[in-house]
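Quick notes on the structure that follows.
For this depiction, one protein chain was excluded, whereas all remaining protein chains were kept in their positions.
Moving on, here comes subunit A:
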C-alpha cells in the first residue's frame, strides 16, 4: 500500500527577477513502512518535496496523494487537519514551543486533536521515556540540550501515532553522538511501529540508515535506489 504518491510535481520560486526551479516533474511512490532518505546538495529540492508531501506547500502542478487523500486539491484548513492527524514533523531547528515544557510540547498535537488530558499525559510520558527523556518531562526547551530538544521534537511527532513522519535535516544541528542516537531511534520506530519515515538530508552518514535512497538535483529526481542500511557506528 502506498503511503505517498507524487506525480509530475512541479514547483518554481521567484527570487527577484530570477525564477528558480524547486521541483521539476518529480514522480515518486513510497510504500507504507518504508524508510526513505531524500538526498542531494543544497537547493536540489529536498525540502520543497518534503514540504509538498507534508501539505505545507502547494505544488504549481502535478498530483500528490498521502494515504487516500489528494493534498494538492485541499484548502488551508483541510491541509492543517491532515497534518494534525496523519503526519508527524521533525524540523532541522528543534522548533519546540518555548513557553511549554517538554511534556506539554509532546502533548500539544494531542491536545489540539482533543485527546483527553489523562490519556495524553500518559502517552506523552511513555513517548518521552521511549526517546530517553524520562525525568525531564517538566523542563522547558531552554533547559534542554540540542539533542534533547530534538528528541522532544521526535516524541511530539510520534506521540499521536501518525502513519508518516517527515524529517527535514533532523541531524543538521546535532553532534555525531546525538545524531546517531536520533537515527537509531528513527530506525527503531520504523521497525517496531511500522511508521513510514521520509528524511531529507545531505549527510551521508544519515543516508546510510535508509533502505531506499532518492537523489535530487536541480529539482529533478536523478536516482531512486534501494540500499542495505547500516549505522553511523558502522561508518
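Definition applied: a contact is a pair of C-beta atoms (placed from the backbone, for glycine too) under 8 Å apart; a residue touches a chain by one contact, two chains touch by 3 or more; residues count from 1.
By definition in this document, contacts and distances are computed from a predicted model.
Student: Which of the following names does UniProt give to the chain that is not shown: "Redox-active disulfide protein 2", "Aldehyde dehydrogenase", "Nitrogen fixation protein NifU" or "ABC transporter permease"?
Tutor: "ABC transporter permease"
Student: Hey, which of A:83, A:151 or A:205 is the one touching the hidden chain?
Tutor: Result: among the candidates, A:83 touches the missing chain.
Student: Have a look at A:6, A:56 or A:198 and name the one touching the chain we're not showing.
Tutor: A:56
Student: Please give every residue of subunit A in contact with the chain that is not shown.
Tutor: That gives, for subunit A, the contact residues 51, 54, 56-57, 76-77, 80-85, 87, 89, 91, 93, 95, 97-100, 104, 107-117, 120, 156.
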